[in-house]
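A protein chain is absent from this complex, but the other protein chains hold their places.
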Amino acid sequence: MAVDLSYSPEVQDLTQRTRAFIDDVVLPIENEYAGDIVAAGGDDLRRELNAQARAAGIFAPHAPVELGGLGLNMSDRSPVFTAAGHSTFGPVALHLGAPDEGNVHMLSHIASAEQKDRYLTPLAKGEIRSAFAMTEPAPGAGADPNALRTNAVRVAGGWKLNGVKRFITGADGAGMWIIMARTHGEPGDRGGATMFLAPGDAAGISVDRYVHTYDRAMIGGHCEVTLTDVFVPDEDVLGEVDEGYRYAQVRLGPARMTHVMRWMGIAERGHEIALDYVSEREGFGGKLGDLGMIQQMVADNEIDLAASRALLTRACYELDQSEHASNSTSIAKTFGAEAFSRILDRCIQMCGGLGVSEDLPLARLANELRPFRIYDGPSEVHRWALAKRAVGRARKQREAGVKHV
Amino acid sequence: MAVDLSYSPEVQDLTQRTRAFIDDVVLPIENEYAGDIVAAGGDDLRRELNAQARAAGIFAPHAPVELGGLGLNMSDRSPVFTAAGHSTFGPVALHLGAPDEGNVHMLSHIASAEQKDRYLTPLAKGEIRSAFAMTEPAPGAGADPNALRTNAVRVAGGWKLNGVKRFITGADGAGMWIIMARTHGEPGDRGGATMFLAPGDAAGISVDRYVHTYDRAMIGGHCEVTLTDVFVPDEDVLGEVDEGYRYAQVRLGPARMTHVMRWMGIAERGHEIALDYVSEREGFGGKLGDLGMIQQMVADNEIDLAASRALLTRACYELDQSEHASNSTSIAKTFGAEAFSRILDRCIQMCGGLGVSEDLPLARLANELRPFRIYDGPSEVHRWALAKRAVGRARKQREAGVKHV
Amino acid sequence: MAVDLSYSPEVQDLTQRTRAFIDDVVLPIENEYAGDIVAAGGDDLRRELNAQARAAGIFAPHAPVELGGLGLNMSDRSPVFTAAGHSTFGPVALHLGAPDEGNVHMLSHIASAEQKDRYLTPLAKGEIRSAFAMTEPAPGAGADPNALRTNAVRVAGGWKLNGVKRFITGADGAGMWIIMARTHGEPGDRGGATMFLAPGDAAGISVDRYVHTYDRAMIGGHCEVTLTDVFVPDEDVLGEVDEGYRYAQVRLGPARMTHVMRWMGIAERGHEIALDYVSEREGFGGKLGDLGMIQQMVADNEIDLAASRALLTRACYELDQSEHASNSTSIAKTFGAEAFSRILDRCIQMCGGLGVSEDLPLARLANELRPFRIYDGPSEVHRWALAKRAVGRARKQREAGVKHV
Partner (left out) sequence: MAVDLSYSPEVQDLTQRTRAFIDDVVLPIENEYAGDIVAAGGDDLRRELNAQARAAGIFAPHAPVELGGLGLNMSDRSPVFTAAGHSTFGPVALHLGAPDEGNVHMLSHIASAEQKDRYLTPLAKGEIRSAFAMTEPAPGAGADPNALRTNAVRVAGGWKLNGVKRFITGADGAGMWIIMARTHGEPGDRGGATMFLAPGDAAGISVDRYVHTYDRAMIGGHCEVTLTDVFVPDEDVLGEVDEGYRYAQVRLGPARMTHVMRWMGIAERGHEIALDYVSEREGFGGKLGDLGMIQQMVADNEIDLAASRALLTRACYELDQSEHASNSTSIAKTFGAEAFSRILDRCIQMCGGLGVSEDLPLARLANELRPFRIYDGPSEVHRWALAKRAVGRARKQREAGVKHV
């Protein structure tokens, strides 16, 4: 027992191979699609890249070994996913993108043996993609999950689901669904929610439209989905009835952190581009990179990256020890999402006119990052949760007789 | 002589009529084009909107009265241009957008009577659009104007111009050109630059491509332009030879401020949208607009808008008194550009998932605003200029015997 | 009617004379006391400085002319008070400090003729100092004025006051009191409050202790005061019974702005000191003032000062037009208080080790400024008020049929 921040030689090697694959194989393809990256190139390209990643021995680093993955824990995923995140096509190529990666994670923990066969195996192997249908349009579940309105009603042999979902990532073309629906209480109360599994072609699931957003790189888009009398048999209930909120936490902590990893890759890439630019470009009698105001931006990027990485390391360590790491995942997510936006903004500023043009990918990458301060819990909701716990802790201390004032 | 911050009833009325025209006529059209706003709809639409604006008595508020404008000074332009800026199509509709408005301003001050007839009159009336060709690709003139490389060589009866220009707003379809070229010294020295006029169809001017950028609403784009042996006769030299840098200042101060006005309109619109949203949307047991963290964002927007407006008022007042207002225009531009980015960012955050989607125009508007921290002098260059003057002032005081340390 | 930001030659001259008086007469005295500036040197020094200021024709620029002042309106006070604020002893010297200046302002508007004779005249002339007793220790009136607990009970011929007050500026040695007490309702409700006048030696008023704070320059300190059966006859009720909250607003708007003026003087002084330092001090192969990171701090100070000044100008203009300028005074106060803290912080950073030492006054001046983000309404309360009004405005618009979303 002692502080150790090293990665095993295997993980270091995997990280380097991942980065090389991204630079050599994936980035050239991303650049081809840059003008129109909606859907990250589509499923044909995805399957092709998956095959190459499999051949390179870097496919699905998080998935269970028995299902063709590399079985990395959260700590070890961190440098590998970050390397993959350098291209917005990287997560799709290595099959470690949202929501699939989080769904694999959760199904590994909660699904029954039969559910694993039917849903997890093809998902982990990349034969299908998946969707996680929780968020709803106002006044339904968004930043506030208690507002959940999609409901599941008991019927013979199973449940019947009705409702509208929005911002469902990867919905278009999804081969399987995890659907969160209310099985207890009223919207606004916590009550009870349940997770339901469904095949991609389940009757009653209609993908109505893409909600176009700042970010464009998610295969299958962020979609609006209507559920009309979707029948889910009892064997497709994931885990226990009414325990959906708890399972969502099992999924959300790690999923948040893998988001941070991937998006840190984007921030690192932006920083590398800007450094390359200012180290070469002349202006005001020297290289831009030797001017104090540019140096300040460079240094702030270095600091923001180091802090994001250090907080991520802490959160992953805690997640590997226990499922309960709400504080450290909230902190890493909130800090990281804000830091990455700052970083790209500085990169753009350092590159001047070129920075706001499509001649560099910076503006596009910044647009990929912006929503991350909202997705997976807006910064404000994480801050609210952090403060509630801290103030609650103080109250308990005071009740226990500890006084600071 | 006493502080007065009021506008005349005429200007107040014009402002209201402008805002009404934007809301009733222009915004519906912008919304139609929202999916593809490149070039602000094109010149046919521009001419149609111009006619409607003329009919409404709000066309070209800045242009000389004798040329069909309303002859407003800088102070009075401020509320009117801001109202027009609420739509990204507004400046085109009222013919008060960049670079035309700045070019009209400069030509009114510097052009000969004959040049006014030939270039200013059709431009002021909206018969043609114009381009101002100063910026160049690296290593040419950008943030650092002394790097100017396009050169003009004396030939019989005039000058021959060669060079490459980049980020030339409105170039595609421009009916006239103002071209800045070096007539003295070498790139990197100040030397001397001269402004040359040319008709839209001048031989040797080639608009090569659009440089696609974050912002999309500029009619005629931001283009890359090659000048190959462009002949400019002596009568089309604007003002004096070698005085181009000085004239650029005449143009830039006011042009910067009208930029601030127009983009403040975008910021105000974003704020109105976000206020509308949070005043209605429920969450966490009440309206979002009653939550403390949202209130903080709302208040910070109010503060940023008020400060931007107050600094703009100061700079316009100084410009109306004298051409020399470098400090106050640098401050208003730098503060405003940064404040507007902050404001839109908060608006997006307040609107959550909707904020990053195209279901609201916020993400698009934020993208329109981002480049403004770079265009017309990056924030860093303005800060450098402000600091140089302040430190120089301190040196002089010390030499004069005033000591503070 | 047109924007005018000029001051009359008289005001310009008065500003210059004030600044000269501060530099020549007041700053040398402040420096003497620097090690121990509690109470700004005491009342003997105050009277001496007042006499000199009177002789110089710059005494009490805000007080009515008939009472020996210069009768300036809010707009004209602005540059003069700022000049006086360059020394922390300046406001006392010119008798324009808090709370006297605000009390003179309020009594001029509200007091009866007899009250003016008895209280306003000696106060305006500097024969006595005053205290304004509103704030209370928790759980009483602080940021939330509705928590007012000091109560006034009707007795024969007047009222009997009981309560505890805290942070009462100038209490030690005050020659007159304005006391806010509840005459209606319960703590926590708004109810009604009334303002009572009392002579300095009124029975039952006990100044218990100085509450030592970051800032040290207030003559008479910030004190804790107990009121025990203080009898106030009917003729010493200021204005109407139960109208105290409304009168407090009459006082607070202007008093906030004169605070901003005075504290802007401190910020300007800090900036001048730092500029002097960096324009001379060598380091890293040149003058510090030519390094980019220093230039950024210099420029940010210039921007912050300009924005504070512009917002102050706006608020003063509105106050001169009407008593109702809650938004603009909240904005100017909040922005100014935060900007001034940032400015002094940058000044300290620019001066390095010297900046945090008493060899320069910067650390002391920063400590004078810090509380201003709390005094006269914490930034959070102003932001809350700004947001409430903005969101309320949006609600009304929506009810009136205007929709932005």
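Going in written order, the chains are labelled A, B and C, and every chain counts its residues from 1.
Please note the rule applied: a residue touches a chain if its C-beta (ideal position, glycine included) is under 8 Å from a C-beta of that chain, and two chains touch if they have at least 3 such contacts.
Keep in mind it's a predicted model, so treat the numbers as computed, not measured.
Q: Going by the stated contact criterion, tell me the shown chains that border the hidden chain.
A: A, B, C
Q: In the whole complex, what residues of subunit A lie against the chain that is missing from view?
A: Residues of subunit A in contact with the hidden chain: 1-9, 75-76, 269, 272-273, 275-280, 287, 289-290, 292, 294-296, 298-303, 306-307, 310-311, 313-314, 316-318, 320, 327-328, 331, 334-335, 360, 380, 382-384, 386-388, 390-395, 397-398, 403-405.
Q: Give me the subunit B residues in contact with the hidden chain, please.
A: The missing chain touches subunit B at positions 291-296.
Q: May I ask you to list the residues on subunit C that touch the chain which is not drawn?
A: Residues of subunit C in touch with the missing chain: 135, 138-139, 142-144, 147, 166-167, 188, 211-215, 222, 281-285, 291, 293-294, 348-349, 352-359, 363, 367, 370-371, 373-375, 378-380, 383-384.
Convention: only the chains that are shown with their structure count from here on.
Q: Could you please state the distance in Å, as a whole number, between where the Cα atoms of subunit B are centred and where those of subunit C are centred?
A: 40
Q: In angstrom, rounded to a whole number, how far apart do the mean CA points of subunit A and subunit C lie?
A: Distance between chain centres, rounded to whole Å: 50 Å.
Q: At least two other chains touched by the same residue of subunit B: list those residues.
A: Correct list: 294, 380, 383-384.
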